Structures are given as structure tokens and as C-alpha cells.
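On to chain A.
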Amino acid sequence: MAKKVAFLQGNEAAAQGALYAGCTFFGGYPITPSTEVAEVMSVELPKIGGKFIQMEDEIGAMASVIGASLTGAKVLTATSGPGLSLKQELIGYACIAETPCVIVNVMRGGPSTGMPTGPSQSDVMCAKWGTHGDHPAICLTPASVQELFEETVRAFNLAEKYRTPVMVMPDEIVAHMRERIVFPEPGELEVINRTAPSVSPAEYKPYDTSFGDVPPLAAFGSDYRFHVTGLNKGQDGFPTTKAAWVQAEEERQVRKVEANVDDIVTFEEYELADAEVAVIAYGSTSRSARFAVNEARKQGIKAGLFRIKTFWPFPDKQIAALAGKVKAFITPEMNLGMCTGEVKRCAEGKASVHGIFRVDGEPINPGQILEKIKEVK
Partner candidate 1 sequence: MSQRYEIRFSGAGGQGLILAGVIMAEAASIYDGKQAVQSQSYGPEARGGASKSEVIVSDSMIDYPKATVVDALLALTQEACDKYSHDLKEGGVLLVDSDLVTKLPQGNFKTVSFPIINTAKNEVGREIVANIVALGAMVALTGVVSKEGAEKAVLARVPEAFMELNKKAFQLGYEKAIAAKA
Partner candidate 2 sequence: MEKTPANIEIIEKYCKGCHICVEFCPTKVLEMKGFVASVKNLEACIKCMQCELRCPDFAIKVS
């Protein structure tokens, strides 16, 4: 049987990806340019007995998904810049309480209300540093409609596997453009569910590290009772200020992601084997970059593309290795140098780094990148 094919908008594909992953709860608040995610979920979730709720504000939306996640549901919310700022309070909560949830954040111009319908990539730092305190961060930056579907599935997998919030961050272009998508059959893409406790309710502790860095999470309304708090907590889930526990728990939360970068980090290398100039790009900008690299190759310039698919954790190791091979990096992005700073950090001066920054609500076009390739080659 031929696979199901459709011509979908990016946001619609994100919603379909969530459903494929087994999402049964969506809590949201309307914000451009992410609203289609909520709209599709409002139509599809009740059909499968799932729940959609439009909350009173962005914070409430984030709260509702954490609450629902604690009952065992796979949960999704969608937002954009200003909403992401508001949600940060409870993204931190989800980090410390280790509650799986997925946040699709469609990047539009900022700061503040900025440019609601213009594309941007200026939320990538907010994905890591937006909420206060030390915490793990996973952020995926898909570049096509198909990938937005697939990466949303992967976001759910990572959220459940590592008991942590995961962000999917398409820029407005990827979220709003339409492309053909081939729906994977059920079972074709891996779907990971959270680990249920193997001990009896009496023995259960929600942060029991004897099961490793990611302790099993029970569900409210099952046979297990437990306490969840946003305070620093011990393995039993109750607040503690005991220095050794707090230190150990904080370190473990961050380690869940940092010790597993090889499992989480994904990227694509294109024409890099003999490249002298490497463009490092993500999201829709990486599509401009590929265009530019192809043009450069036609003109005999040894250019390549390193496409970041997982923005956080950042592909430090790969970029550091690449810095030893290429002469220069070009980092086009729709912000004033967020990824560029990270690339400079990884390059450690072994390759020069040349940013192309655009924050006027227009995409970075291939011509701009090609010009820069020629300039630095």
C-alpha cells in the first residue's frame, strides 16, 4: 500500500508529529505564528479521546501541560517568542520537577512583541538560558516540513527518555511554508514511552537515582502516590536544603543531557569532505546555505554545509573537529550572532568565523551567503 502523502504546512506537520508520538494532551494560548499547531490539535485530539484546552494565558498553558504530564500523558504546547518568555517560569519548573513535555516554539522577531509575522531565529539562546538556574536544555531546529514532523516525534522521545522539557524551534518560514510530506507508517519511526516504576508503591521515590540518572516516573491517579515540588528536592521528592543533596540533584539534572550528547545531538554534513569554507546554519537559513554552497561549488569554490539539527546541546565536538579542517566558518542566522558566538567558542581560533546577521523580518537569501563565501575563501 502506498504511504499517505499530504501537502502540509510546517505547523500542521508538527501537530501531526505529536499525534504520531502519542500525544494526548495539548494546552495552549493563541500566538502568531504558531496558532495552526493548536488548531490542528483542537480538531484531532478529541477524535482519539485526547484533551485540548485553550488556557487563559501562556503561563497557564505551560502549567496545564505539566499537570497533565504528571498523570502520565504525553503533552504538547505551542508558542512563539513573547509566549516563550512567559513560559520560562514553568519551563524551569518542568526541568527541576523532571516532567516530560514538548514545546513547539515558532521563532518570530523580537524582543517583546517584535514582528509577529516575520521570521527570526532569535529565540535559540532563550531555549537554553531563558529560565533561571542551571538546568538541562534540548532544542531541535528542523528545516523542512517533513523534518518538523519527524523532529517533533523525536522531541517527544527525548522528553520521555530524559524526563525533561524539549523544545522544537522552527523559524516562521519553516513553520508556515507548505511542502509534501510522506507520513511514516505506525512503527516506522521509533516512539519512546516513559519508564514506569518497577518497585512497589511503598518503595517508590520519584527521583530515585539507584535507577540511574533518569529515575522512573509514576503517574498521578495510578497506584503510586508521590510529591512534586519546584523546590530543590531530595530523591523522595520532598524539599530539602541539605547541601550535598541539592548539589547532587542539580548536577544530575544537567548531566542527564550532557552525558548523553551523542544520543541527542544530530546534524547533517553536506559537501564537507574537501571543504575549505564551511557554512554552519540551521532552520530555513540552512536551505539558503545549501543553495549557496551548490552555487559556490559550480564556481569551483570548495564550500560545504554543516547543518545543525539539534541546537541544544550544541554540536561542540563536531564543530571543533571541523575547525581543524576548514579555513573559515560562515554563520548566517536571523539574529545578531547567537549561533555565531557558539561557533567561535567551539572553533577556539582554529578557523575564522564570519557571521551574516539579519533581523529585518526577511530571510537570509542564498546570494548573501554566496557573496560571503567568495569573500572569505
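Basis for inclusion: all candidates are chains of the complex that A comes from, given by their letters.
Please note the rule applied: a contact is a pair of C-beta atoms (placed from the backbone, for glycine too) under 8 Å apart; a residue touches a chain by one contact, two chains touch by 3 or more; residues count from 1.
Remember, predicted model here, so these are calculated numbers, not experimental data.
Comparing candidates 1 or 2 against chain A, the one that touches it in this complex is 1.
Across the interface of their complex, candidate 1 is touched by residues 5-7, 32-33, 116-117, 173, 176-180, 284, 287-288, 290-291, 294, 363, 365-367 of chain A.
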